[in-house]
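Take a look at the structure set out below.
Below is a slice of the complex: some chains, not all, each in place.
Labels A, B and C are assigned to the chains in the order they are written; within every chain, residues are numbered from 1.
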Amino acid sequence: MRDDLQNLGLGGKTTYPVEYDPTVLESFENRHQHRDYFVKFNCPEFTSLCPITNQPDFATIYLQYIPDKRMVESKSLKLYLFSFRNSGEFHEDCVNRILDDLVALLEPRYLEVWGKFTPRGGISIDPYANYGQPDTAWQDFAAQRLLMHDLYPEKIDNR
Amino acid sequence: MRDDLQNLGLGGKTTYPVEYDPTVLESFENRHQHRDYFVKFNCPEFTSLCPITNQPDFATIYLQYIPDKRMVESKSLKLYLFSFRNSGEFHEDCVNRILDDLVALLEPRYLEVWGKFTPRGGISIDPYANYGQPDTAWQDFAAQRLLMHDLYPEKIDNR
Amino acid sequence: MRDDLQNLGLGGKTTYPVEYDPTVLESFENRHQHRDYFVKFNCPEFTSLCPITNQPDFATIYLQYIPDKRMVESKSLKLYLFSFRNSGEFHEDCVNRILDDLVALLEPRYLEVWGKFTPRGGISIDPYANYGQPDTAWQDFAAQRLLMHDLYPEKIDNR
């Protein structure tokens, strides 16, 4: 089980990447491919650097997907997100890049990424992107979730 | 009433299983089969072991179903969930297994299981799976609920 | 107005029933029958007895309906719910019975009952049932609300 992981296991010693590195991501086989089900990752410890000011940015990343054949290994996901720590990237680019990298890794049925950043200059920015397998019903699934997205913005007062 | 229970009643003395054991589950007849209605179980006291590190995992399991002919007896459900206590199982496998075991027991019209685990390495994982009776309108019911699932991820800050 | 009430008025002295008694329920005429509108009753002071252990059970009952010709008088509803106080009834039977009794009284366009009970043995149970007038569009109304029911289970930690 999960013996198709190459570089790391849950119990081993870890080397943290020093710059953005999507190659740390690893996947394993979905044991429940007959079923459509969601897996959500809550990642409140995301940080990157502003590409203009070098100022650190902070976000909580909410990542949900319906796996197809492959699933993302959680420790590798942690290392991958860690690899943004010293990289400069705008908020909406972070979210789109995470989506692109995971789609490339997993070819999932459905995947969405929501980043909720802390404010700069009194305004905070929350990008949200999603994906459904092209030329399948999952594309419409993604479109419908976009339609229903965030009708109730959470209360924000910057405190 | 409920006299079709074999091993246990709400008032009796209980033996707790020492390993994963779906046979402790018991069912009784649904007295309201003419009606489609939901029963939800809130189970904040779920714990299992990580199959790799042996580290204890903790979750709240939310379990909802629309019964058909049989209903799950709540004390037997407690014992069943308790039987994961010393078992090693990944998060998404726990959720899928609970769904499979209850479907086998109850053949319900609809059933869903949502596990919300505490974080490891700064990330928490919340699998969600559901089921609708095959070859009935309940299959589409399940698909539609999957579509609307968790558009508003709860705020997580690991504290 | 409301002079069609038989036994009680809002201001009078009250005799509390000592056992389950649906006959205390009273209704009055809906003055806004041209309109489909909701009335909700929040009832956090519901208590009954476990039929096996005699242990007291506690719940909040949320009751919503769209009246047709008759409306339930609120003080009689209080007495009716009070009449479960010394009765033994399982959680899902309480909810179905309340629904049945109010449907018999009111023949409403739509009605739903959600009971949220306190936990026993670490697990709490929340049954939900609804009703739409047979052979009308309200039946589909009820089916659609069932489909959308409780996609966001409230956070429960038993404290």
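Note that contacts are C-beta pairs under 8 Å (C-beta built on N, C-alpha and C of every residue); 3 or more make two chains touch, one makes a residue touch a chain.
Nothing here was measured: the structure is a model prediction, and the numbers come from that model.
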Given 3 visible subunits, total identical subunits the whole complex contains: 10
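Keep in mind that, in the parts below, only the chains that are shown with their structure count from here on.
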Chain contact topology (line, ring, star, complete or other): line
Size of the rotation, in steps of 5 degrees, that lays the CA trace of chain A over chain C: 145
Geometric centre: closest chain by C-alpha means: B
Chain centre separation in whole Å, for chain C relative to chain B (CA means): 27
Distance between chain centroids, defined by C-alpha means - chain A, chain C (Å): 44
Set of chain C residues in contact with two or more other chains: none
Touching residues (chain side chain B, partner chain A) in the complex: 50-53, 90-93, 95-96, 119-131, 143, 146-153, 155-158
Interfacial residue positions of chain A with respect to chain B in the complex: 1-2, 9-11, 31-32, 35-45, 60, 62, 64, 66, 71, 74-75, 77-78, 81, 114, 141, 144-145, 148-150, 152, 154
